[in-house]
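Step one of this worksheet: look at the structure below.
With one protein chain removed, the remaining protein chains of the complex are shown where they sit.
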Amino acid sequence: MIELIKDIESRFNTSDYIQKLKHLAFITVEKKQAISLVTYLRDYHKYSSLTLLTAVDWIEEGKFQLTYLINNPQNFTEIGVRVMIDRENATMESSHHLWENMATYQRELREMFGIDFPGSPRIEENFILEGWDNIPPYRRDFDTKEYTENTYFPRPGRESNDPATYMKSKMYPND
Amino acid sequence: MEKNNIHKFEELDVDKFLAPENEKRSVLAPDGSIVEIDPLKDYFCQDRPEELKPRSGPVEKFLNWARAESLWVLGFGTGCGSIEIPPLVTPRFDMYRYGVQMRPTPRQSNVFIISGYLSVKTLKRAIRSYEQMPSPKYIIALGSCTINGGMYWDSYNTINRLDHYIPVDVYIAGCMPRPEALLAGFAKLKELIKAGKAENANEYARNFDWYKANQKKIIKDWNMPDFNW
Partner (left out) sequence: MDLKNLFQMNPDRSQYPEMGEDGKPIIDLSSHKYLKIWQGPQHPGVTGNMSLELTVDGDEIVESKTHVGYLHRGFEKLMERRKFIQCFPTCIRMCVAEPDPNEYILAACIEDLGGIEVPEMAQWLRTLALEMARLQVLLRGVPGQGGTFALGLGYQWGNYIRDLILDRFEELTGGRVYHMYILPGGVRGLLPDGFKKRMEENLKLADEFVKSIDDLMYNNAVFKQRAVGLAHIPKEWIDKYGVYGPAARAAGVMRDVRKTHPYLKYAELDFEPYTTTESDVYARSRVRWYDLQTTIDLIRQIMAKMPEKGEIKAETPNVMHWRIPKGETYQKCESSRGEYGLYMVTDGTDKPRRVNLKGPSYTHANALLDKLLINANIADTAGIMVSLATCPPEIER
């Protein structure tokens, strides 16, 4: 896998290479080159299968991290290609032409994170939610507990506590 | 009873959510005439549900006995609890011996098992299925999540209290309840029906406005008739 990474590093602007497990590595690439890197890995290095595409919200830095996890069915290795994109007006180039199942992931990301993939099939349609009018729910600034308390009718008498402080107050009341 | 007052509820901007097949349109019939169609009005009964008064003494008793002994369950697995319903059909638990059996359509059934949490999207379908069932109809709510949200008390997409949207006859607690608990639930429902206490379909008719208001509060894309059967 080292040779492969050297090959990638000589061709693309990459950083933060981590060999997580024997068969699993993560590498960060800049936004412009991301789709070309994924296509290059698919066509020249037999990373022909898409495992998943997902996003992570780094709200403190104002970034979304997109992870394209692709695997090679010949030597059973996997590479996670990380892309950092801006949180404001988040848009990413669509890659639905690479795999047939990519469009589903992009639809989900559009709905749950609000990341747009222009040109992806059925991207405007609802995937999971129906009639949602709040900010996309998987974003970190969406508070699901507050939303629940205001929307659904919580049954009175149910309280929840932070387990650490609650157990401490029960077991060591004098501390 | 005042009829056809479906506009009493808060007016929603329905047109925004209508699927193309639900829009008003004119259609050319095979004989050449032009027919105006409004799918949200045409195919559904627009009357509000009505309260059914019990018959006099022994007749009602006999009817209740008959109702209790043939509970036909709607086969709609709304949540994870539906995984414990197939074992009920097998010889080990065998719910047929209590007169309980599964039916494929709401028109043939009178018990609706809400098997666990309801997401908002399913709640919309569950309400329609419930309203299509003929009276008398009963609801068994399965699992803790129908009582107070259970596991999903802080989830943005699941309701917390089922009884604010549809009237519930019997709750079965647990996550998830065992098949034995389900059988006990059926036994309890039978007791209630025989005692004439399972009158929640009438309760729904009486408090129709309140239920509808609650339902419309969370189903934001209300693109179906207010009542249909």
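Quick notes on this one:
As written, the chains take the letters A and B, and residue 1 is the first residue of each chain.
In this text, a contact is a pair of C-beta atoms (placed from the backbone, for glycine too) under 8 Å apart; a residue touches a chain by one contact, two chains touch by 3 or more.
Everything numeric here is computed off the predicted structure, so don't read it as measured data.
Taking every chain of the complex into account, the absent chain touches A, B. Residue positions on chain B in contact with the hidden chain: 21, 27, 30, 74-80, 82-84, 86-87, 89-92, 104, 106, 117, 119, 121-122, 125, 129, 151-152, 154-158, 175-176, 178, in rising order. Residues touching the missing chain, restricted to chain A, are 20-21, 23-24, 26, 48-52, 54-57, 65, 67, 69, 73, 76, 78, 80, 99-101, 103-104, 126-130, 137-138, 140, 142, 144-145, 163-164, 167 (touch as defined at the top).
We adopt the following convention: only the chains that are shown with their structure count from here on.
Against chain B, in their complex, chain A makes its touches with residues 129-133, 137, 142, 144-145, 147-148, 151-155, 158, 160. Those residues of chain B lying in contact with chain A across their complex are 17, 120-121, 124, 147-149, 153-161, 164, 214, 217-221.
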